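Yeah, one chain of the complex is gone here, protein chain that is, but the others are all in their spots.
Chain naming follows the written order as A and B, and within any one chain the residues start at number 1.
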Amino acid sequence: MSNFSSNDDALHSVFRRDLRTEWIARNRLHPLHDSVVSAQQGGEVRGPTGLLRKNPHVIGFIGPNGLKRIDRANGSFVAIGGKKRVPSAKDSQRPLHLVENPEGYIMVVGDMIGGRLTSHDKDILGLAHQLAAEKSKVAVVLVCFGENKETQCDLAGVDRVIHLEGNVFEGFAPEAGLSVLQQIETSYQPMHWLFPDSVHGGSDLGSRLAARLGERPATQAWQVTSEKTISRGASGSQDISRTTPRILMLMEECANAVEDTRHEALPLALEFDVSMAEGDHRLIDQGQIDVDSNAVPLAEAEFILSAGNGIHNWDQFHSAAAALRATEGASRVAVDDGFMPRSRQVGASGTWVTARVYLAVGISGAIQHMQGIGQCDKVVAINTDAGCDMVKRADLAVIADSEAILAELTRLAQQRELSKEEEESDAA
Amino acid sequence: MQPNVNVVSLVSIGRHPQSGRSRRAEQDGRAVELGLSLVGEALTVVHVGEDQDPVLRQYAGMGLPSMTVLSQGKECDALPVLTSFLKAQLPSVVLTGVRSESGESSGMLPYLLAEALGWPLVPRVAEILHIKDGQAEVLLALPRGQRRSVQVTLPFIASVDNAAQEARQTAFGPGLRATLHVETVDSVVDDAAIQWEMSAAKPRPKRLKVVKAKTAADRMKAATAKPVGGGGKIMKNETPAEKAQAIFDLLLEEKVVR
Partner (left out) sequence: MIFDWLPPTLIGVLLVLAGIGAVRRINLWRAGQSEKVDILAGLMAMPKRYLHDLHHVVERDKYMSRTHVATGGGFVLAMVLVVFVHLFGVKSEILAWALLAALVIMFCGALFVAKRRLNPPSRLSKGPWMRLPKSLLTFSITFFVLTLPAAGILPEGFGGWLLTVVLSVLILMSLGEMLFGMTWGGPMKHAFAGALHLAFHRRPERFGGGRSTGLKPAVLGGDVHGVSKPTDFKWNQLLGFDACVQCGRCEAVCPAFAAGQPLNPKKLIQDMVVGFAGGTDEKYAGSPYPDGSGGVQDVGNAVGGKDQIITNGLINPDTLWSCTTCRACVEECPMMIEHVDAIVDMRRFLTLEKGDTPNKGAQVLENIIATDNPNGYSPASRTHWAADQNLNVMKEVKQADVLFWVSDGAFDMRSQRILRSFVTLLKAAKVDVAILGDEERDSGDVARRLGDDATFQSLAKRNLATMSQYRFNTIVTTDPHAFHCLKNEYGDFGSTALDGVEVLHHTTFLNRLIKEGRLQLDAFSGGKVTYHDPCYLGRYNGEYDAPRELLASLGIEVAEMERSGYRSRCCGGGGGVPITDIPGERRIADMRMEDVISTGAEMVAVGCQQCTAMLEGVVEPRPVVKDIAEILAGQLKEMH
């Protein structure tokens, strides 16, 4: 079991020198010199012997006289280029919240998408501390499965961690997860079980546990104290107010994430034989299917690159969509003119989309088109006409020829792809 | 079609998000659609509740010759009734929505049924590809249009996601003529729910970016910052590269480019 504190990497992990970076940092003529140097400025630098050199110019550095270096334009300090977020001095200044010999536990089963706490998870950890604060000696325990890349559990409010790894927990393995939760239930009798009410597995696992334990959970809960819970019912149209149950599935923003304290994030022992978690043989995960971004149904797509009458180079449009991994959409004119299939039409007589980002290229923003994008979070417009309705609606509008911008965007996307590959081969 | 598999779709009374009127529930409609695509008219569609509800005709209008109604009052618990019905019927596949649109909307029903019957449950199904040799291959809907393939042993329960095939149009005539088999059942009042207080949903305040101002400079910045969402930014005179960079930054920020 590993430790997930933010400050552990420098202290405990084996130090490995990066000769190439050091060389670039010395060679002022190297094309990457600037970026490497600026990346290093934020944190400590290793001397050639491997000793830590402190950079006294860095913000938050506490000088020999005990004075701290501060930033008057607070917040402008960003660690550029650092692959891991370096904990700022402010974070390590947070008081440590200690729970010794806990007498009660609140279990938070995080979604941990990509092995990291989601903001939803963090909100729930915040809520867990609100509940814990009403009693003494209650530890907030993060339960997580599979790979864990989170380095800031301590700052997110995790007092203890139960982390289970192994093939049985990979992919879709609700029964294996459930058997672990049952074991935890027997071993620790937690005060509360908190799950994110999410499509990422939280609500599934929570519902399974509730059904197994025969306890009635509160779902879509959004206001919780240890006595009373308010949750949404009737497809979000009603508030149900009731005594707080032991199992809760919580909505996003149900509480504020932990911000002022540091936590121990110590492993919590669990007697669990991973081989026992065989799961249910009746459910066999055959893996995620690779769905091409352009094969994603328009209504489900989260990022749409949409073409209108202002596109004149269709090959370029398609390659831009491919490079950006966007799902293609179109205005009716683009469909009528035969450049795009009907199934791609966005708008009143096409599909109503719900994308997080809708990038409209050469689309004027007729009412019928706008009806289709009413539920999009962010709209970006590329258009030559600054007065058109799409520009008025857009969160970001760029007045320019579509071809020029698409060319740049394709370039940026490809560049990023390259640097990501490099990063991966570096990491390997 | 798989005519020799016994499939049951469970349906409830939905609620239109704008008008609040009863309607055919989105996901339940999809559950019926999925059932029809699996076994056609051999599908059994079951509703627990009041047998006079006109919404039942909307389900029937999807081309169901008949429907089964386990008749009980609104305040009763559907679980025991359904459990005994399914124990008697022994279907191979039970399809439900993920969450009902009325009542508690907890989404627990499929889980409780699975637990009571001891069957496996597949959540958020987008498609059932085929059923063969006592096994079904099922596609689960993941966020952003992604899919996961799962093999599940019959009998099983599946909750049907919004990503599944949309329910076909309901036709007035067949809906009107369909027969409703009404069965009166011993119902159990849902005691716990009676204790709850229900009220119209209060709007949740959008979380503001709280700036924990520790310095005067901070407070100044927080006070003068442009409010989020107040009109968009327009870029006119920058170079194409700068404009594209601005767009790209937004894509990164929104995490749609990774």
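Here, contacts are C-beta pairs under 8 Å (C-beta built on N, C-alpha and C of every residue); 3 or more make two chains touch, one makes a residue touch a chain.
Remember, predicted model here, so these are calculated numbers, not experimental data.
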#### Entry: Shown chains touched by the chain that is not drawn here
A, B
### Task
Specify the residue from the set B:169, B:195 or B:237 that touches the hidden chain.
B:169
#### Entry: Candidate in contact with the missing chain, chosen from B:8, B:62 or B:109
B:62
#### Entry: Full-complex contact with the absent chain, from A:134, A:260 or A:336
A:336
### Query
Residues of chain B in contact with the chain that isn't shown?
16, 18-19, 21, 23-24, 61-63, 168-174, 176-177
#### Entry: Absent-chain interface as seen on chain A, which is shown
309, 333, 336, 342, 348-349, 364, 366-368, 371
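Keep this in mind: only the chains that are shown with their structure count from here on.
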### Message
Can you work out the whole-Å distance between the CA centroids of chain A and chain B?
### Response
24
#### Entry: chain B residues within the chain A interface of the complex
14-15, 17, 20, 99-108, 111-112, 114-115, 120-124, 137, 139-140, 142-153, 156, 163, 192, 195-202, 204, 207, 210, 212, 214-215, 217-218, 221, 229, 232-236, 240-241, 243-248, 250-251, 254, 256-257
### Query
Which chain A residues qualify as touching chain B in the complex?
70, 72-75, 171-172, 174-175, 199-200, 203-204, 207-208, 210-212, 216-217, 219-220, 222, 232-243, 253, 256, 259, 280-289, 291, 295-297, 300-303, 324-327, 356-357, 359, 377-380, 382, 386, 391-401, 404-405, 407-409, 411-413, 416
